[in-house]
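Only one protein chain is missing from this complex, and each of the others stays in its spot.
On to chain A.
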Amino acid sequence: MPLSTQSEAGDDQYVLVASLDNAKNLSNILKAITFKDHALFNATANGLKVTVEDSKCLQANAFIQAEIFQEFTIQEDSVSFQVNLTVLLDCLTIFGGSTVPGVTTALRMCYKGYGFPLTLFLEEGGVVTVCKINTQEPEDPIDFEFCSTNVTNKVILQSDSLREAFSELDMTSEILQITMSPSQPYFRLSTFGNAGNAHYDYPKDSDMMELFQCTKTQTNRYKMSLLKPSTKALALSCKVSVRTDSRGFLSLQYLVRNDDGQICFVEYYCCPDEEVEEE
């Protein structure tokens, strides 16, 4: 790797070094959570977690495990910084879209620690670009306290079918209502727009339904504007798990396969708009 020969002697100054042969394995997944400018990066020995939040009601996380990277070296237990995600994405895609098959942008991401900028070395076809992006004070991400033990309903669907429903959702509806139940209608997405209401029902025995574990009938409403960004993650994913807990909080987990077939995860947490107790 051409980049690894650079400044090897100075590597110990970096608390984090992460390299990828194909920068798209990072940029594509980050695009799925870019609905706000700023993102929190948290690196541990397990890998990289990028968090974006909106109005304290929505949180999106992208997980890129250490194994995805060709090189992932971390000198501390946990390294965190906040950075402008839009700028980072612009840098990662600085060589534009590559139309030549087999040619990828290689990335080496380095961070010296608190107060230092995030340094990106990007190379494609022998051309090297160095980007330094200022970092900001990391803020603690919201803890939605969503734990598996509190989950009342869970379904896993193939993304194809949910994509279709999401693309047709009535955008004049301010809320998206999700009903999950052990009985009819099993899994239902509803909108209430100017023209009237619309319902998308997925039966539990549909071949698009990979897992159906609903214990209690629950209907929750979420702001459409908050959930709209999740369609990007849906577009990238092949499967999605939808879970609600006893408080009505929503967890959407997307399984994304990157260009090399490796698995990454994106998850969205959303607060309910108002709780509607049914039956």
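What we mean here is this: a residue touches a chain if its C-beta (ideal position, glycine included) is under 8 Å from a C-beta of that chain, and two chains touch if they have at least 3 such contacts; residues count from 1.
Here is the rule we use: contacts and distances are computed from a predicted model.
A chain of this complex does not appear here, and its UniProt-recorded name among "NADPH oxidase 2", "tRNA-splicing endonuclease subunit Sen34", "Cell cycle checkpoint control protein" or "Aminomethyltransferase" is "Cell cycle checkpoint control protein". Taking the complete complex into account, A:H199 is the one of A:K132, A:H199 or A:R257 that touches the chain left out. Screening A:N42, A:T93, A:T119 or A:S161 against the full complex identifies A:S161 as the residue touching the chain left out.
In the full complex, chain A touches the hidden chain at residues 161, 164-165, 167-168, 170, 185, 194-203, 205-208.
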